[in-house]
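Reviewing the structure listed below.
Missing here: one protein chain of the complex. Every other protein chain is in place.
Chain naming follows the written order as A, B, C, D, E and F, and within any one chain the residues start at number 1.
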Amino acid sequence: MLKQFLINILLTFVWVALTGDFELGNYAFGFLLSYFILRSAAVKNGGVSYFNRIPKIIGFLFFFLYEMLKANLQVAYDVITPRFFMKPGIVKFPLSAKTDLEITLLANCISLTPGTLIIAVSDDRKAIFVHVMYLEDRDKFVEEVKNGLERRLLEILR
Amino acid sequence: MSLYDFLSYVIMPALSISTLLVFYRFIIGPNVMDRVVALELLISIGIATITVFSIVSDNATFLDVAMILALIAFLGTVAYSYYIEKKEKNE
Amino acid sequence: MTSNFIILPLLLHMATAIVLMFLWKRITAQRIISVISNIVILIVGILLFMQTWKTGIITMQAGNWPAPFGITFVADVFSSTMVLFTSISALAVSIYSTVGINRARMKYGYFPIFHFLFMGLNGAFLTGDVFNLYVWFEIVIISSFVLMTLGGKKPQMESAIKYVAMNMLASVIFLTAIAILYGLTGSLNMADLSIKIAQIENRGLVNITGLLFFIGFGIKSAVFPLYYWLPSSYHTPPSAIAAIFGGLLTKVGIYALFRFFTLIFIPNEFITTAFSLIAVATLITGALGSIIKRDMRRMFSYLIVCHIGFMIAGLGLFTEVALAGALFYLFHDIIVKTNLFLVSGIIYRIKGTMNMPKLGGLYAEYPKLSLIMAIVFFSLVGIPPLSGFWPKINLFQAGFFGGNYLLIVAMIIASFVTLYVIAKMWTEAFWKTAPPLDPDEKAYIDGFTVLRPFSKLLLVFPVVMLMMVSLYIGFGAENIMVISKHIAAQMMDTSPYIKAVLGNEALNIQ
Amino acid sequence: MNDVLIMIFSGLGVLFILIASIGIVRMPDFFLRLSVTVKATTLGVGFILLSTVIYFGDLSVTTKSLAIILFLLLTSPVGAQLIGRVSYFTGTKLWKNSVLDELKGKYNEETHVLGSEDKEGD
Amino acid sequence: MLLAILSGFLIAICLLFLGKQLKGNLPLAVSILPITLFVYFCTFLPGIGEGQTFFQHIPWIPSMGIHLDFKLDGLSLLFSLLITGIGSLVFLYSSSYLKGHIYIGRFYGYLCVFMASMLGVVLSDNLLVLFVFWELTAISSFFLIGFNNDNEASRKSSLLAWAITGGGGFFLMAGFILIGNVSGTYSLQEMLSSSELLKSHFLYAIMLFLIFAGAFTKSAQFPFHFWLPGAMKAPTPVSAYLHSATMVKAGIYLIARFTPILGNHPYWNNTLLIVGGITMVYGAFHSIFRIDLKGILAYSTISALGILVFLLGIGTHDALLAASVFILVHAFYKAGLFLIAGVIDHETGTRDVSQLAGLRKVMAPLAIAGGLAALSSAGIPLTLSFVSKDLIYEATLNSGNSALLFTLIAILTNIFLSYSGYLAGIKPFVGSLPAKFSEVHLPSGFMWLPPLFLGLGGLLFGLFPSLLDSSLIQPVIHAMGANDTVVSLKLWHGFNTVLMLSALTIVCGIILYLILKPSLKRLNAIGKLDSFSPQTIFMSLAKGTKFIALRYTKFMHNGFLRSYLTKIIFFLVCLIGYYLIRNVDIQLYTDKHTAISMYEAIVFSIMIVAIFTIVFSPSRFVAIISLSVMGYCMCLFFVYYGAPDLAMTQFTIDTLTTVLFVLVLLKLPPYLRIKDKAAQVRDGFLAGAFGILISVIALQVLNEPTNKNISRFYADNAYLLGKGKNVVNVILVDFRGYDTLVEITVLTIAAIGVYSMLKIQSSEIE
Amino acid sequence: MKIILLKTAANYLLPLLLLFSVFILLRGHYEPGGGFVGGLIASIAFILHSLANGLDSTKALLKYSPFYFIPFGLSIAILSGLAPLFVGEPFMTVLWFENPLPVIGLIGSALFFDIGVYLVVIGVTLTILFTISESV
């Protein structure tokens, strides 16, 4: 119930921002609109109580941006230099994340950091298969992701 | 160098070159999924191009197109993978 | 009556179609509503015709935007007559369909599509805007696609591909022509175009645009050498649908040709010569095709092609007399061709085949029905004083007047062949005793006799109704001829049309 | 000032895009190409969108730009995963220098089920 | 007069639709109609005799100059009397001939239609009205010949008869219209004054050709005669009525009618002489070989019709007079012979003249009738026929340069005709009665009285020809334009050349009769000539036409869609390309064009490559994905050139189309790739030409200034009046909202179509 | 395709895209967009949903068969065109309410027309695609 409401509020803000009209009427309209859309779409998903997580979210965002930039530069270097330094491979990454949302966000984050790409999620949701460009040590890689991305993400979501 | 010139003579050409490169991959393939990836990248570059063009022509209206592209391109990707998965080796 | 009255014929069809969509699969209700709606529209059609006949051209500026800025609907005598005849056919076919169309087809949207199709036809007749005409054409063709494929039998599908491909090609050419027209004039309003086109100095380009329109409409009207879709497809759908096709689909192309080449692109000598030659080729091609076909509906298809030639001949001769003749022929043809396919449907129901060698004995089994059918056939042939005869007089007159002897020869041949094939069909299907069945063939049970009397009536009544109309056209030819001459005169002098649409000032500027 | 920022952002954006484009041409196998493109474009397009935000300085443009970025972040990895998965299962081979393939043998061709452990019974 | 004609049609309609309810003596009741009409027309005799003409004018289609104008003059009256008079006899005769036939109602219906139409033909003064009735006679003839429609020969003959006469009819129609065009009227009466104008017109020959085409086909002139023997499939009273006494004479009537208008011109006379001459000899010659009674009569009828045409061709006063009388005479004796043949057939079951003999013993009154008719046919003195034969010889003898030839032809013909007359009228009755006919007895009086009556009539008028001359014949030839002389018919002219010739004819006829016995062998002998008879030629022409039609139709409509498309595009390219090259000064002005920027050029080249990938890619999937690339390039162009709405829509719709393709293509068979170099090159040329054509036209249009008034109006008023700032959208929902309404309807229909096509089960249909 | 990532993404995209489609629809009179594109985007949202979750779940979500959106939308469009007839204006004359509403701006019958278009487009697109998916 609360989750739904929060999403409703969120969508209202999206609406207001999208239209760029900050009058009260627009909020009301946006609220009603997203209410009806949610009602009709009846999305079932996990909401979160935001407010205590906002700092963590911001922290995560910066961590993520940093990772992204860093890795991007590495890939960029490899791409524009004539020789390839890659050691690609597909790694099975056992999941701690459980819900669809958690898995999806984790997977997206992994994919967005260069050098790694989710190729598949097992149908029993126990593992994801990651394509890694610079695979020096399989276990070390799994460990890094577990403690880095996955932990931080789950902290926000749970 | 004005912003306009920079965008027109550096950014747009650079984007165009990217487009050409990706299109080259699109043409050579070698398999269909390569083409799908190339198409997706082409559309992303398109989004960028339209965005830059909206600055060049000083008209925010075009951003809407970019937005639609971003929203909808995904469906194409889903459809293609759906196709490949179902179809397997019929070609 | 406000000018909104003009668009009632199409709005009512649309409204009916929407209501019928809500009543999806409730076929009894659909049947009743469809027939009632068609009766109402026919009344509207009659009123509209009387209105235009009495008061001249009526216009409606859609959305209240003055022409040439908005879309103008124009009802002159030509369009209102077309609407009237179309409505008559529509009523007949809808009554016929209540029994003549398979229930499964009704459950899958036959009636809504039927009304959409007629909405498209009426729209095409009434619009005064080129692009709007394109849009109405699209309604017509997509509805015809659906009707053509409704039922999904294999021959239907096969012919539909050809039908669809060629009609879509025609649409593209039409659109191409519109593009050029807009590039030349910046306008889409027909009356406005009439003025603007006349002022363009580069006549070559203007005529090329006209020729492109001709190709586009020509495919739809099935003239030589653009007619292939017609004999490929008309024999496959059920008779009621074929009746709409045979009676009306090509006619809307003809209507557009007449409209365009009398209002916007006044043909020069090259174009009239081209039209004449095309008319000759169409007449001959249709005639030759009809000679060899032994399937009744295939033969009728070629006769449609053949008779299109008479109408194109009117454009080729391009005199008031000729146009009047072609128009008369057009009106006659709508009614008769519709009826022809309805009749073929009844025959099919009785005998289970359209193959003439296999048919037989109809006259002995159904003498009165056969005589009614005979009147339909003879109207088609143009046995005087039935309806098909009178317009030929005008065309011959104009042919002699213009020294177009080739055309006259072609018209004689076409008339002769029509007479021959119909007479032959009569001797085979009606006179001959039905041939014995092959031993391995299953005997067909007469699907007509088993019907309840009321159902029989629903099948026969439309035929009789249309027959009466064609008898009226024949015996009351004076009235039709006066109308046709009136329209032809309006075609030769476009200023009333322009004045009605754009107001008096437009002509002064010119 | 704004102009310089815009130039920087757009320049960065184009750089990433260019790199991705070169990547897609040069990379030796499909998964590598996929890998290179997905994020580079997201980042590149993101930067360019940021420059529009600065240029127009208008809330609705900002929202739109952010919406696009958000969208790309959400959809492009998912898309890449779809493509990657399908490619793998339809038999796209890994690069010859690959070091590990833990996905091999986990997909059941008949049931189309992807297990987390190796297929049982064979 | 209209009433007289209409009454026939009205009764016919009743008969056709209530046919089955008519039983018993109703046929006799129907016979009252022709009798009444006959009496009615007789009442005009005095007036006509005094030189009066009766008119009736009822407007019908005034806007085309078509009125129900009727004119009764001598010629019309002669025919009207024949039509109703012979009609009365035939009506009565048929009541017995077809007694108990289930379709007797129908039969009388057709007969009434025919009689009324025939009256219409001879009474109409308006050419087109005349034509209306003309065609109606053809159609009633069609129905009557095909009356026994379960007989294939009967169907074929009726079709042939209609094809020939109907085909001629269309020529006639063209001729009438041409004459109407030139003279400015369709009224025969008014046309009389345009005679010179018509004859000096440069299309005079065409007029003649067209009119004669109609008249000759109807009157069974060589080479169109062959439908007439076939028409003998009709019940015998019909043959008597239509195919001998009346309908076939419609052509003669027409020629006679036009004599004062178009006649007296070398083309006119010579054509008639040649055609008539050939026909009379040809018909007469053929008649002597037949053994079927009706066959004999058919050919002798053809010959008689030839004589009439021939006489009209001579065109002198004498000839016209001879023709007028001969019309009457021929009707009398030929109808009589037919009716007799009918009785014989009806009673003995055969018409084979080689078998028939001695019937006088069982049907004496008929034998008398037969004798009278045969004598009449031979022109034995005391019959009217004798008078007529005299007149014919007189006409040929006085016909100027070719008199000798003409006379010889006439004699020859008449000898043959006498022979065939004896054969039909006397042969069956003389000799000894074969045993198989001993049971034969005289039928009801309705059947034998009419022929007897006709025979006696011939005798009566032969004895007192003056009954006719001033009351009827004089007005007739006046109507044909010879209005300067007084006619006086005499049975006895004294001993002169003409009498000698008559006597010669009779004698030769008798000799011939005595030598030549009808036999199958001789029939077969003449049958060998059939291989180059006009009928054979016509039939092979028809066959040839059919063959050509088949080849042509299969060539044009060969089942291959690509062939159709090729033809369409080829036509388009030729027509428009030709016009473009001839009439447009192709020029290239680039000064007004917008500049090409590098990124546009790149999008352009990508698009071109994508298009060619679509075309040539071996994989369907690649083609479709390239389609996406192409659409996306278009989208970029739309953005560059200020069309964001378009870009959005194009992109969304392209994506949806892709999804559709993907869903549908899943289960399609492999992409078809057929290597056919020749076809590829040919299509490539055609497609290239088409593309270039469109490009060139587009370039030329770009050179023309565009009037932007309307779009300026939209731009100026979009916000002020339309209250919107996106002009495109304002156009879509407001200025041109109708387009949008229709367009969503198109979508609706497409959706219904897709839904129905996929959901409907073929098992539900039929 | 039962792919977790896709499913999740589609579930979140659905409301977002629907919202966006309404946005596009309503502002069409002022900026690019309108009933068409709006309707197309909404249908794409549902199609995506159906590709990810299966057709049945999308159908359950919609409650009504998309087919009935069509006559419904057509009715709205045609009624908005008929409205001016009661004021004595020609068919499809746009009527405007006196006062502008927040967000949407002036409300005119054109807006209802566009809403009709929106609904028809959704109905049509979904009918077509769902029918095909069912029969593939």
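Here is the rule we use: a residue touches a chain if its C-beta (ideal position, glycine included) is under 8 Å from a C-beta of that chain, and two chains touch if they have at least 3 such contacts.
Please note the rule applied: contacts and distances are computed from a predicted model.
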Open item on the list: I notice the complex is incomplete. Of the names "Hydrogenase formation protein HupD", "Multisubunit sodium/proton antiporter MrpC subunit", "Arabinose import ATP-binding protein AraG" or "ABC transporter permease subunit", which is the UniProt protein name for the chain that's not shown?
Closed with: "Multisubunit sodium/proton antiporter MrpC subunit"
Task: In the full complex, displayed partners of the excluded chain - done: B, C, E, F
- [ ] With the full complex in mind, choose from F:L55, F:L79 or F:I132 the residue touching the hidden chain.
- [x] F:I132
Open item on the list: Touch as defined at the start, partner being the missing chain; which of E:A153, E:A364, E:I581 or E:A715 qualifies?
Closed with: E:A715
Open item on the list: Even though one chain is hidden, which residues of subunit E still touch it in the full complex?
Closed with: 550, 554, 557-562, 565-566, 569, 590, 593-597, 600-601, 604, 607-608, 611-612, 614-615, 620, 623-624, 627, 630-631, 634, 637-638, 640-646, 649-650, 653, 656-657, 660-661, 664-665, 667-674, 679, 683-684, 686-688, 690-692, 694-695, 698-699, 701-702, 706, 708, 710-711, 714-716, 718-720, 725-728, 731-732, 736, 739-740, 743-744, 746-747, 749-751, 753-754, 757-758
- [ ] Would you write out the residues of subunit F that touch the absent chain, in ascending order?
- [x] 30-32, 36, 124, 128, 132
- [ ] Touching the hidden chain in the full complex, which residues of subunit B are there? Just list them.
- [x] 53, 56-57, 59, 61-62
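Rule of thumb we're sticking to: only the chains that are shown with their structure count from here on.
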Open item on the list: Using C-alpha centres only, name the chain that sits farthest from subunit C.
Closed with: A
- [ ] Mind having a look at which chain is the central one, using mean CA positions?
- [x] C
TODO: Compute the centre of every chain as the mean of its C-alpha atoms, then state which one is farthest from the centre of subunit F.
DONE: E
- [ ] Report the inter-chain centroid distance for subunit A and subunit B in whole angstrom, where each centroid is the mean of the CA atoms.
- [x] 23
TODO: Compute the distance, rounded to whole Å, between the mean C-alpha positions of subunit B and subunit C.
DONE: 48
Open item on the list: Residues touching two or more other chains, restricted to subunit B: which are they?
Closed with: 15, 19, 36, 61, 64-65, 67-68, 71-75, 78-82, 85
Task: Shared interface positions of subunit F, touching two or more other chains - done: 1, 3, 5-6, 9, 12-13, 20, 31-33, 37, 41, 44, 47, 67, 70, 74, 78, 92, 94
Task: Graph class of chain-chain contacts, one of line, ring, star, complete, other - done: other
Open item on the list: Going by the touch definition at the top, which pairs of chains touch each other?
Closed with: A-D, A-F, B-D, B-E, B-F, C-E, C-F, D-F, E-F
Task: subunit B contact footprint on subunit D (complex, rising order) - done: 3, 6-7, 10-11, 13-14, 17-18, 20-22, 24-25, 30, 33-34, 37, 41-42, 44-45, 48-49, 51-52, 55-56, 58, 60-61, 64-65, 67-68, 71-72, 75-76, 78-80, 82-83, 85-87, 89-90, 92
Task: subunit F contact footprint on subunit A (complex, rising order) - done: 7, 11, 14-15, 18-19, 21, 23-26, 29, 33-34, 37-38, 40-45, 100-101, 103-104, 107-108, 118, 121, 123, 125
Task: Touching residues on subunit B, where the partner in the complex is subunit E - done: 8, 12-13, 15-16, 19-20, 23, 26-27, 29, 32, 35-36, 39, 42-43, 46, 49-50, 53, 61-62, 64-65, 68-69, 72-73, 75-76, 79-80, 82-83, 86-87, 90-91
